[in-house]
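All protein chains of the complex are present and in place, except for one that has been dropped.
Let's turn to chain A:
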């Protein structure tokens, strides 16, 4: 038990907990994959494809929570618009999957997706060109969120917009995109979004193997992003980021251009969110403007707050737990979920300012006071 506590109490700079986490993540993933593919469906240990897809979805959310935590927990920038980057990455993947349908759509048009035929469009809009190439679509899935974050961050951080004002601006950003993507004329399927996907890289999205592969890929990406983020945040760059969070003007007066640091961290975070979106769409099979909704972005912040901001592991744990709770809760009492979520947020803010990871650290230091004192000195 104490080893578990020790494991979860991973401090924000300690590197020794990174590898155990990656090993656990990848082992659980491998076990789930094997039991889905090789155990008979009536076995007690069999993991259904439904569960695999659900787990894959959770891992995408974990990746997204990581993105929010990097910018909020480490740099103090509360972004309430990270859903926008997630959805943009998702739309890039959705566009690729749409083009893959080809002439198997309801209208049988080999070039135009169904909704364009329905709208009476004669040819593909310019921004849909190239999206039938997987590499190009994936490039867009990271480039578009990154570019948007760069422009937005450059404008906001250079003019030194901080705190609540910045949060409101990010909220407005995602809301504006929500409204824009709702319009049919935008060419992204309007209200219905993009759906009815058939296959990815020639593999059917309905087959178990594809679903398991997507889930395994998501876990792998999460592990890589986790390790890379850890490396970045424990470099001197990461120390500067913490310095900006705690005393930005001091950081400026010792010679750091804090706006540039914030912009690049914001871009990094947005790219992670974009990747999460691109992995999410083939697993859930749909992307629509609802992903841009401001409520989604606020939910992400709650995942991070519950898990413990300022710790990468906390963000992942928070995302997994809250989403698992959401799945169970909405099955029993769907209309009460938002109240539960709000209550959870209030509770965490009042009693657990450092989240679950903070709680474990606290328990640990209570249990072994001399040891922690020594390590602090």
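Note that contacts are C-beta pairs under 8 Å (C-beta built on N, C-alpha and C of every residue); 3 or more make two chains touch, one makes a residue touch a chain; residues count from 1.
Here, contacts and distances are computed from a predicted model.
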item: Protein that the absent chain corresponds to, by UniProt name, given "2-oxoglutarate ferredoxin oxidoreductase subunit alpha", "Urea transport system ATP-binding protein", "YciI family protein" or "Transmembrane protein"; value: "Urea transport system ATP-binding protein"
item: Option from A:115, A:261, A:292 or A:360 whose C-beta touches the chain left out; value: A:261
item: Contact residue for the chain not shown (choose from A:129, A:183, A:250 or A:328); value: A:250
item: Candidate in contact with the missing chain, chosen from A:207, A:235, A:327 or A:349; value: A:235
item: In chain A, positions touching the absent partner; value: 232, 235-237, 239-240, 242-243, 245-247, 249-258, 260-261, 264, 376-377
